[in-house]
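Pasting a structure here, questions to come.
A single protein chain has been omitted from the complex, and every remaining protein chain is retained in its original position.
Letters A and B name the chains as they come in the text, with residue numbers starting at 1 for each one.
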Amino acid sequence: MARAVADIDPVEHRPALVTGDDASFHGITETVVAPVEWKPPLGWYLTFAVSLAFLGLFGVSIAWLIWEGVGVWGNNQPVGWGWPIVNFVFWVGIGHAGTLISAVLFLFRQKWRTSINRAAEAMTLFAVACALTFPGIHTGRPWVDYWMLPAPNQMSMWPQFRSPLMWDVFAVSIYGLVSLLFWYVGLIPDLATLRDRATSRVRQVAYGIFALGWRGSMRHWLHYEKAYLLLAGLATPLVLSVHSVVSFDFAVSQLPGWHTTIFPPYFVAGAIFSGMAMVITLMVICRVVFKLTNLITPLHFDRMAKLILLTGTIVGYAYATEFFVAWYSGNPFELFAFTNRAMGPYAWAYWIMVSCNVLSPQVFWFKKARTSIPVLFVVSILVNIGMWFERFVIVVTSLHRDFLPSSWGYFRPSFWDIATFLGSFGLFFTLFCLFVRYLPMVAMSEVKGVLPQAHAHGLPPDATPEKPIADEAPPRPRPGLARPEPEGSPS
Amino acid sequence: MAHDDAHHEDAHHGHDAPKITADRVALPAGHPLRRLLPVGGAVGALALVATFALGLGHPHELYSSYLLAFFYWLTLALGGLFFVLLQFATRAGWSVVVRRVAEHVSGTLPLFALLFVPLALAVGQLYHWSEAGAMDHDPLLAGKAPYLNEGFFITRGVFFVLAWSLLGWWFRRRSMAQDTSHDPGATRFLQSASAPALIVFAVTLTFASFDWVMSLDPHWYSTIFGVYIFAGCAVAIFSLVSLLSMALEKGGGSKSGGPSGGPLAGLVTVEHYHDLGKLLFGFVVFWAYIAFSQFMLIWYSNIPEETVWYRHRLEHGWKAVTILLAVTHFAIPFFYLILRRTKRNRPLLAIGCLWMLAVHWLDLFWLIKPAVGAGPMPTLLDLLAFLGTGGLFLATLAWLMRKPATVPVGDPRLAESLSFENM
Partner (left out) sequence: MSQPLLSRLLSRLPWAKGGDATDPAELRLLLAEYESPGALILAARKMRDAGCTRWDAHSPFPVHGLEKAMGLKSSMVPLFVLVLGLGGAAAGMALQWWVSAVEYPLLVSGKPMFSWPAFVPITFECGVLGGALGAVFGFLGLARLPRHHHPLFASQRFERMSDDRFFLSVESDDPHWDRAADLLAEAGASRIEEIGGDGSVKEVHRGSGITSGPTSGTAADTAPGTSEEA
């Protein structure tokens, strides 16, 4: 298979995005649909069984919570916000990497995203689902959660739009919906592939309904590409805004350690940081179990690891700035909040956070680490642990010791705090298992589109080229410089 | 839909592309930008002398005007450094053809080491916390003394300007060396160096903003302040690079530039401006996001220690400026730069870039002047200081541009950049 010279970066001699003998359009189709069309491997069944078990735990925890009330959790004075909000922020944060990969990397023309964006977006949807359960169940009377929606009612009651918790309702729900739409639009051509290959009527109808009758028409692709680009353009500020809104939950307060202006970009960077780590964790497993190693290659991990290093450094910058300004401000409460984090009763949590978030990603300065599967797997898990602890440290340390020493306390999670959190992983992995079983986990049409043979090279010049726009004057003839137009004959 | 950014017709095949030689892209002898050297130098020197002459009796006003001018042109130079570091860190191919311009801009940083001297000498005139006796009755300020004291302040300042000068000069020099050596190893090296350099950039910029701008109001603080200044630098540099590239496309007519084209004519295409425009738009939105976050959080918690900073900008006539800033720095550019048409049309984009450079000044004016108790109208001193520092900046830029190639001719990704097509 000839490879266009254009795809080899002259500096780093980047390998092809798709490796292996079967790097053809059909090869990609076969590789990607195999997990969907064939019986899944044993690993899938085991994972699914374990996930279902944890999902069951989730169900039981929620049922018990609704029956007994919020008292089953460890939340109490002075720490009125405990694990549930930490878990909420944790899951929303994880979701953001999916949108980054789908939308932001698309806008930056990073072709390597095409092998992982489908799974990453799916991860976003499932993470948002997990995230939304926590505000849903923590309200004390979850059966009147609908009061949070601005629907006219007989009590003349309306939501309090000035509250950041209301902003969360809108932001996270809209984020879920827009991510769903973006993911679905991307799926349409691939669902058509599954429909066309379906061997049973049930599959043909099931995939066919959602494929919307897609027939690969260029007239449709034109609208599709525009919609995709605009969705990417909308999803990018959306991602920034959602985690900023989540950070507002804390930053609009007057609590030392919470009220600081850097929270919005700091939280966004942290979200991408943890989400990218989760993508790596999932991809390390999936590519081996589902034989996608030619599509998800060391190059992809190299790029993801660099993003982890970048966002981890931004998070580190935020830690340092906060610490400095806590001193600079001269506000004794602010300074105490930070010294308490590092040296008070929760110092253990703080140092777990620092070592996982700031220290562990430093290995990614080395290319060897960025492309070593064991290192990637271990660091990605450490990062997620660290990011959970970051939210824990932020929430709990500022609450357990605020302005009045007589109100100080110590928070301990209850069994049901832990059970609910672990159970949420059950929901996440169950959904993810179902996803890889029934839907193509790589965006086939996108990957095909970045193959070298997807581009028509060596064509004769178009007799009726597009009329140039007035400002685009043709390049002036310059001695010694060939015009950037085809010479004529194919090489 | 993942558009191949290296899609091109057959004429360019990576290294087989016809080599663009350094004298093809050298600045022609009669090019208008060359005139910036004598003109800018003269205007700059004269204006600066006039500034100091006029301001002698009013040191507080003098140095606040000087600070504003210094900081404005500094953010352009720092933006240049950011542009260069960013393109290397991201291994970008599209931008190679415009990167040299940014390298020249960042090469002016040593000038700011010189221009820092008056500020260093006048700390006492400008910063309230350095006044004698300021800390005696103010325990809050006294607590900041380990950081806000003249000696450490000046030391830090010297460190920042030297660090920037070194980075700017060094990256430019390495890139220029590649013009003759054509060694891809240079690119690899600069790529590796750009990441730690970015960290140094971020930390120094943050503390410089804290020191020179935020401490004008020493009781106030905001952790996002460094990011806010950075956003302004980014907006400024994408505007400046676009404008300079357009200026270099036009020419003074000489043997090297072709009939009436400048050194960049035919090399920088509408595709590059589209990308520069997209990045400019993105950073305009980013600036607004940071500015709004800072404002809304402080407004919401309503803590007097913090809100006082905004109160200064909403009273005594400053409210109009605040509204003007929001409208001109965000609302108008948002709807203007979002259009594909604007970004792909040189005159339209140029208007947008000039506009952003102007409102960037307004942003810094709004940051600095209320903190020194000035009124909302710019003064003659502001204008003179602006011309003074700006003239010297442009003269330095012209001096840096006079010999080297305006395009990194030895960069291995140049061919990719020349044939770049947008989405």
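Please note the rule applied: a contact is a pair of C-beta atoms (placed from the backbone, for glycine too) under 8 Å apart; a residue touches a chain by one contact, two chains touch by 3 or more.
On a predicted model such as this, the values are computed, not experimentally measured, just so you know.
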Task = Among A:141, A:215, A:291 or A:412, choose the residue that contacts the chain missing from this document, as touch is defined above.
result = A:215
Key: Of A:75, A:260 or A:445, the residue in touch with the unshown chain   = A:445
Message = Take the complete complex as the reference. Which residues in chain B touch the chain that isn't displayed?
response = 1, 3-4, 7, 292, 295-296, 299-300, 302
Query = Given the full complex, what residues of chain A touch the hidden partner chain?
reply = 2-4, 24-26, 29-30, 150, 156-162, 164, 166-167, 170-171, 174, 177-178, 181-182, 185, 189-190, 192-193, 195-197, 208-209, 212-227, 230-231, 234-235, 237-238, 241-242, 244-245, 248, 444-446, 448-449, 452-460, 462-466, 490-491
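What we mean here is this: only the chains that are shown with their structure count from here on.
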Inquiry  = Distance between chain A and chain B based on Cα centroids, please, to the nearest Å.
reply    = 33
Remark   = Touching chain A in the complex, chain B uses residues 1-15, 17-18, 20-21, 24, 91, 93, 140-141, 143-144, 147, 184, 187-188, 191, 195, 199, 202-203, 206, 210, 219, 221-227, 258-261, 265-266, 269-270, 278, 285, 289-290, 293-294, 296-298, 300-301, 303, 305, 344-347, 412-413, 415-416, 418-419, 423
Key: chain A residues within the chain B interface of the complex   = 4-12, 106-107, 109, 111, 113-114, 224-225, 228-229, 237, 240-241, 244, 248, 251-254, 259-265, 313, 317-318, 320-322, 325, 328-331, 365, 446, 449-450, 454-455, 457-458, 469, 471-472, 475-487, 490-491
